[in-house]
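My questions all concern the structure below.
Of the protein chains in this complex, one is absent; all others appear in place.
On to chain A.
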Amino acid sequence: MSARQSRSASIPIPAARNIENVISMPFSTTPSALSTTRPRLISNTRPLTVHGSPDRGAMSTSRTNVASSPGRPVTSGSYSSIVARPIVGSNNANHPPFEPRIIRATSSPAPPVNPIDTTCLPNPTPPATARVRRPSTGRHTNVTASSASHIIRPVLTPNASIPAPSGGASLHASPQAFPRPAYLDHSAFRDLIRTNATVPVQFTEPLQVQRTLTGTTSNAPIPAPYPYLRRALSPAIDSDDEGSASPPPPAVSNTTSSKGIWSGKATFPLPTRWSEMDRHASLSISADGRDLTFCGPSCPGDRDSAAARANEPIPPACGIYYYEVEILHKGNKGHISIGFSCNDVRLSRLPGWEKHSWGYHADDGWSFPGHREGNPYGPVFDSGDIIGCGVDFSQNRAFYTKNGTFLGMVFENVGTDLEVYPSVGLRHTGESIRVNFGHEPFRFAIEDHVHSAKNRVWSNIQSTPINWHVLRGESAKYGEVVEGKKAGTHDEDDDAKESLRKLVFGYLAHHGYLETAHAFKAQCEGKPTTMEDSEFSDARDDEEDMDMDEGPSGSLSSIDEERSLRTRVNIMNNVLKGNIDAALDQTCAHYPSVLEREQGLMLFKLRCRKFVELILDASEALKKVKSGDAASHERGRDTTVATKVDQEGGEMMDDGGAMDVDDPSPEAQTHTSNSPSLDVSSSTTSTTGKKETTSRSPSSSSTASSPSHSSSGSALAKAALHNALKYGQTLESDYKPDTRPEIRSHLKRTFGVVAYPDPLAVGGEVAEMAGQEARVRLANELNQAILESQGKPAHPALEMLYRQAAACVAELGTQGVGAAAFADMSREFLDS
């Protein structure tokens, strides 16, 4: 307190330092850094040397500015060593001689010299007149990715202070950067909530621009990939998994559309300081943007006051937002109001007196909900007290805390229609406060509070009765009118169970989990091992039971469907094993239209894969030759290789045979009498010889093409390579006329595989092109194409359910529905 007392407008402010040195430390922009660097952690784990007087209780620890990690080569007075590292200018508040504050002239409350919010500038930029409020390009964003961890590190800077603005020179504050407060980790939108505004957020930004940016790969302007909304950074979005589970992006998207996260607000910036612009002239703001001091003569009138708002509104996507204010000097009367206001509220009134503002007053402890008639709410507060102030957007109510004690919920409809800003109002000379927007650990256990609120909201959501009309894609209102398809006790549980079985069965069938699907179906309709299919069925349930029986089994009811599923699974398995010929034959026999889709794109891809398989076989054969050579040197035997290869070939043949047995259709014959759509490939197969097509397996073809025991391994390898290259030549010439870019690039990447003796070992794009993942991707594409050719959705309903729910929640969040922040799908459903 005493340190604060000495503050006055007359404090001399040394202007010794170069402006670049005190400009805002860059804000972090990497989500990982943000999420791992928490203020609490930092202040607890860093060795701090406290020089300041701990006269402010708990706050003093984190406020301690004259501290440094002992190991760091920062020596007091050695100014130049500090220059290079990030500096938190405001951390020097306790250092006696200097105050890192800007004191404005009290006599002339002229408009701010430079009415520009410098807080958000993440990067030291030279003083410039053409400064923009928010950088609209991403060029600042990458500067400090790695510096996030130093952000809060206090630096011993004996001379650290802010140069006073001289004359009309631009003012450059030294805001204190801080990572996203830990309590916000409970919001489902955590990755979009940021303490800076470096993302190109321009509300007027044309949608097309935004789109273009998100469409490009690495320049996507969303630095924090929001788990629900993440734009694929690479075209192969699901390559990390068993295959694509996502719908293809719509071809055209240069449409106008709604407001929301996608059309402008890519992230939710948090308040980080008091706004230089949005404050009453009688209030001065410290250089770090955290202190407010009433500098003019006390407000004369009964109503006249001076208020300030934070630099950013509070994003409802926080779910709950919280900040704390330390009363530095209450002054004589203590006319201090802490709360919120919308930006249409006059700054000459205390928050809470005017409509769209809410405040808790120090002098009487009353709360004011937007007019001058307040209500008794909490205790009065005084210098040294820490008042916390939160908004719960899931209820649109506010709450306060005093020195860590919860004071209760208050107000209604906070932030329902307009954006609210943290706001504080003062009235008399000498009154001053210091805000903590997350710069330091909070006094109140806000994390616990948010955690329990989140659980409450989630269990509320989970106990809301299911509206089946909504789930069938009908209007909820329609549902109200037609309510009562089943009266009374027939509970939604049955509906839910039946629907889920349908969804699960559809999912299993879609992806070809054949045995699971069978077992599931059998258990659903067969023995009454589940409650729903129990032996009971009274009159009421009869109808329902019928429905149920048809539910999961419906899509498998006919033998045709069953066979179709098996065939599809066989085709996928063949692709997964690399038996492309077999897959081609089966597809051709059962789903000829699939190969013709998109002007033969699927056929093209399969043939490319066939080529890759041939190359892989050749490389495998070569490897065996090499290891065989080594072996023969050691053991003096030469026959090992040949036998090995023989065995391999035999196994492969067996595999192919098993497939045929599984599949009742005689496509073993069809491959020679090719259908029109296979003409292209038939030409190649005929060039490579009949033996290969019959045996299906490329490696077995090479085996077969050479008299087994007498031939050496190297001959086999050569034949395999020759075989592959020949196929490649045909492929190239077949598709030469096709100028579609996707064809060209795919072909190019396919042929890129040839350049490596062992493509799988190369890694990177080549291995991606050659490896099992590529097979998986292809199998999934083929599967999807087959399903679509049958008029089925390209994606299982279960997956669509997840995506639709996630999109709804995300849109709710951007529309200001705070409860959506606590509907954290990835945590509730995906984390185990």
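Here, a residue touches a chain if its C-beta (ideal position, glycine included) is under 8 Å from a C-beta of that chain, and two chains touch if they have at least 3 such contacts; residues count from 1.
By definition in this document, contacts and distances are computed from a predicted model.
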| item | value |
| --- | --- |
| Chain not present in the shown complex, as UniProt names it (candidates "CTLH domain-containing protein", "N-acetylglucosamine-6-phosphate deacetylase", "Eukaryotic translation initiation factor 3 subunit I" or "Large ribosomal subunit protein mL64") | "CTLH domain-containing protein" |
| Options A:Ala715, A:Leu760 or A:Ala797, residue touching the unrepresented chain | A:Ala797 |
| Of A:Ala281, A:Val380 or A:Ile461, the residue in touch with the unshown chain | A:Ile461 |
| Which residue of A:Ile336, A:Val504, A:Ala717 or A:Ala821 touches the chain not shown here | A:Val504 |
| Touch residues of chain A, complete complex, unshown partner | 225, 227-232, 238, 240-250, 252-253, 255-260, 262, 461-468, 470-476, 489, 496-497, 499-500, 502-504, 506-508, 511, 513-516, 518-520, 522-524, 528-531, 534-538, 541, 793, 795-812, 815, 817, 819-820, 823, 825-826, 828-830, 832 |
